[in-house]
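In this view, the complex is presented without one of its protein chains, the others remaining in place.
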Amino acid sequence: MSRRLELRQVSKRFGDIDVLAGITLHVEPGEFVSILGPSGAGKSTIFSLLTGGLDGYGGDVDFDGRPLADARRPFALMPQRDALMPWRTVIDNAALGLEVQGMSRKAARDEVASLFGEFGLAGFEHKYPAQLSGGMCQRAALLRTVVQHRAMLLLDEPFGALDALTRTGMQRWLQTMWDRHRWTVLLITHDVREAVFLSDRIYVLSRRPARVLREIAIPLSRPRKDLASPEASAIEADILDTLLDPQPAQRT
Amino acid sequence: MSRRLELRQVSKRFGDIDVLAGITLHVEPGEFVSILGPSGAGKSTIFSLLTGGLDGYGGDVDFDGRPLADARRPFALMPQRDALMPWRTVIDNAALGLEVQGMSRKAARDEVASLFGEFGLAGFEHKYPAQLSGGMCQRAALLRTVVQHRAMLLLDEPFGALDALTRTGMQRWLQTMWDRHRWTVLLITHDVREAVFLSDRIYVLSRRPARVLREIAIPLSRPRKDLASPEASAIEADILDTLLDPQPAQRT
Amino acid sequence: QQTVTVALDWTPNTNHVGLYVARAKGFYAEAGLDVQILPYSDTAAGTLIANRVADFGILSSIGLFTQRTAGADLVATYAIMQTETGRLVFNADRADIQSPRDLDGLTYGGFGSAWENALIGTIIRHDGGGGNFETVTLGTSAYEALANGKVDFTLEVYTWEGIKAELDGKAQRTFRYADFGVPDQHTNFIGSSRAYLEKNKDTATAFIAATRRGYAFAVEHPQEAANILIAANSDVLTDRPLIEASLKALVDGHYLQSPTGAIGTIDPAKMEAIGDYLFKAGALRDGDGNPAGERPDFAAYYTNAYLAGEK
Amino acid sequence: MSQPFSATLRIAVLFGKVGPALLSVGTLVLAWELYARLSGISPTTLPAPSRVLAQAIQQRQALFDNTVPTISATLAGFACSLAVAFILSMLIDFFKPLRSALFPLFVISQTLPLVAIAPLIVLWFGFGLTPKIMLVALVTFFPMLVALVQGYASTDRDISALLHSMGASRMRIFRLARLPSSLPYFFAGLRISITYAVVGAIFAEYAGAAKGLGIYMLNAKNNFRSDLVLAAVLVSALLTLVLFAATALIQRAAMPWERLDAARKS
Partner (left out) sequence: MSQPFSATLRIAVLFGKVGPALLSVGTLVLAWELYARLSGISPTTLPAPSRVLAQAIQQRQALFDNTVPTISATLAGFACSLAVAFILSMLIDFFKPLRSALFPLFVISQTLPLVAIAPLIVLWFGFGLTPKIMLVALVTFFPMLVALVQGYASTDRDISALLHSMGASRMRIFRLARLPSSLPYFFAGLRISITYAVVGAIFAEYAGAAKGLGIYMLNAKNNFRSDLVLAAVLVSALLTLVLFAATALIQRAAMPWERLDAARKS
């Protein structure tokens, strides 16, 4: 079986600024891979490249063994923060991807409606995002992402906007969902613990211009009920020391 | 020696809403105490009561053994987020508290200038907050707080607005600073790990109306270089289980 | 020196020549007066006088009769025009307009005073028409609208708009009001309020006398008067040929000085006739807007008492 | 504070909001009435509000007849302005250089004194509805265009990026994201513009019209009837306030989610 996604020496500049400086990474089918890196490193830029939001980059990107053709759109993206439309009800937000794919609004609603229970949103179909808690918004955004039935999910800091307590709850929930559905996932985060808790493998990026500093396999057994096992803690401490300069950052 | 701060059965209502339902807690001189609780519980409300931002509450508040008289203002507050004034340079922001106390701007500047090195802000005296990274802004805000030479520091989620990586760096730095100065600190946070890492004792609050669910002493030795020691992890896991409902929150 | 303020009725123009001449020639100074010509404003001169914002002002005949009947404290003290300067005007190429009755059903570009409709209606009916025409109110652009063909006819001040058209070679034809049953009138007056006149009898007399000297000088020396007028309003009066031609028309047409030699004198017969006409046309209304019940005493509307020589 | 209100509480709150307004407006009107009556000022100069009201009622038919054309001009002009602003804002959104090309023209158009422009427009377009529509459009067009363009720009980048990743076309992204995002700006612009629209229409009538509140005012003024001038002013002020309230109602209906936002924030 060929790799689901493979980036080889991918580089990207914005004007005078080098953002990506030769990124090489891959994701196997059914694998949960995370990208960890400082703010402004270029993590979201990688997703933009993959989803066709940018043109003109160096290096190769293969998907399922063939070069990534723009038109195939094999990815379902969950952008940083939830990106829910405040003017659409939750069900219409969740159905957005299907509507854009050409499905009628009615059919799209019917399809997503069946998933509301599993995502803990039953009864909130016709509420607006403003009527939901932060955690519920994140679940709605994830529902909108998975319902597109793409070959791979790209999750860009899905819980970055949540407070620490809610975030922990959502991480536990995501792990349960992934265990059940076994999506192929590439997750961006700068929460080390989140990466360790959820991933099969982690790529650690440097500050801009981003290079892959380390690739770390997480051999912990699943489900990872215990958030603070000694092994997990050790991996976490190790990664943190890689990331944190001896001097705290002087500029973002 | 009497307790520095003691709250006994403190309660507060806003209109029809009970926010604090009998909070009892205390802080010893030189102690680092944290308050942990869900968002909207009423944590910041406690600080508002202490700093005279609200009137009309139930229960008693003693400071150094005597009832808290409004005029004494024994607290230096660091509000949620950094609350730096974008229109003041860093040094003028840091000197704000001294200016309000009646010091001339020049004298206040001189006094704070000497501390810029220790707070990792040397050379940035005459920059505006917008020219600083998030972590530097937090340090400037903390500098503004400690320079007021109050008997006690009230820190309201000082690192809540930072990304996880920067936050970890700032937590390490704060521990170093506290080790050196031994301020009396009451810290609000909803980051369990942050509380465990920094505190001598932790109060865990319930959802609104806030009650004290648990009081937990952290017997870990200082300095706590290792963020992920097994003991720390165990305390953390314990607290998290207290806080996280079996079902994730339905509403904030 | 006594200060006297005068409010204008329009942009400074040849109608006002006597004021500027008297000032420039020192007639006012000789009479011990410091005359300030107030800037033209959107507020009618009659309103300014009645509210004691101005001592004197240029009043249109219609303004005098309507405002006075409605209760404003106004008295005409000097007739600038000895005869009507207004005309009903239309483009010469309008073959369909041969006499006023042809105006029925056409569009009039007007200025928004009630008496205009009475005036035009009278003219048309006098000529055997029905007096039905459309009115669009245009403020001050009626004249341009006529040139553009947007309206069929309007009213002009012959000695200003009419002369300009002649100079531009614009072919226009006019109807004189007096030819169609409208009594001739002194189109403009210099007027004041009874309150002012009673308190400042001597000043008022001196002012009217000096002003009359100004107009008399203009009648004698139109060229020099034109120079004075232009010099006093250099920003405004940029069209020298127009000023000169207009003054010439005012003099030659016996507007400023009647064929019998009267300058400034108010003719009681004319006042009674036009007053009568306006009353019958329903153009005179009381302060509440109801048509005046009985014929007002028009003799109280004017006085020649301040003209030099007479008392 | 999403607790249900009791009916009395509701009324109390409403009065708390409206009370001071009624008080101040009432005081002003009363002071004016007293001054007009006691100072002996002539009613031609400053008629008492009671007289203005009495005249307004007596002349209600004439006032009504003259209000209708003004409303037509206001609404038609505003509708045109909206339509053109909307089309241009879309073009600008799709083709950015248009913005730098057209905005200076619009800024300049706002600096032209209406008093000088209005007569010219009337001369070019006659006395029908056209010149009034043009003038109303002139005063309202630019604020609406700016509001729309700012509104589009306020679109959440994440939402755009998301739609792009889903394969949505530019047109689709415009319809699904940029257009709804512009609504709050649109309505803010609407509330400002509608005030100018009425004033603009009245102004246009001054430059030439057969009927309308502006003409009514002009006639009243030229016939030295200050009370009728003020009666027409009263009607025009009421008209503006009604249109103002209407836009607020339309906004509530068009943006149900905004009310929730507000409720949540409090």
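Each chain gets a letter, A, B, C and D, in the order it is written, and its residues are counted from 1.
Everything that follows uses one rule, which is that a residue touches a chain if its C-beta (ideal position, glycine included) is under 8 Å from a C-beta of that chain, and two chains touch if they have at least 3 such contacts.
Predicted model, so just to flag it, every value in this text is computed and none were measured.
Q: Among C:22, C:242 or C:307, which one is in touch with the chain left out?
A: C:242
Q: Which of C:13, C:122 or C:211 touches the chain that is not shown?
A: Spelled out, the listed residue whose C-beta touches the missing chain is C:13.
Q: Sort through B:77, B:94 or B:162 and give me the one touching the missing partner chain.
A: Missing-chain contact among the listed residues: B:77.
Q: In terms of residues, what is the contact footprint of the unshown chain on chain D?
A: Missing-chain contacts on chain D: residues 17-21, 23-25, 28, 45-46, 97-98, 100-105, 107-108, 110-117, 119-120, 123, 195, 198-199, 202-203, 206, 213-214, 217, 221, 226, 229-230, 232-233, 236-237, 240-241, 244.
Q: Need a quick check: the contact residues on chain C for the chain that isn't drawn.
A: Counting only chain C, the missing chain is touched by 10-13, 38-43, 47-48, 51, 53, 140, 144, 147-148, 164, 168, 234-239, 242.
Q: Going by the touch rule given at the top, which residues of chain B touch the chain that is not shown?
A: 48, 51-53, 73, 75-77, 79-81, 83, 85-87, 96-97, 100-101, 128-131, 148, 154
Quick note on the criterion: only the chains that are shown with their structure count from here on.
Q: What shortest step count links chain A and chain C in the network of chain contacts?
A: 2
Q: Ranked by contacting C-beta pairs, which pair of chains comes out on top?
A: Result of the pairwise contact count: A-B comes out on top.
Q: Among the chains, which is located farthest from chain B on the basis of C-alpha centroids?
A: Relative to chain B, the chain with the farthest C-alpha centre is C.
Q: I'd like the most central chain, judged by C-alpha centroids against the all-protein C-alpha centroid.
A: Smallest centre-to-centre distance to the global C-alpha mean: chain D.
Q: Return the distance between the CA-based centres of chain B and chain D, expressed in whole Å.
A: 49
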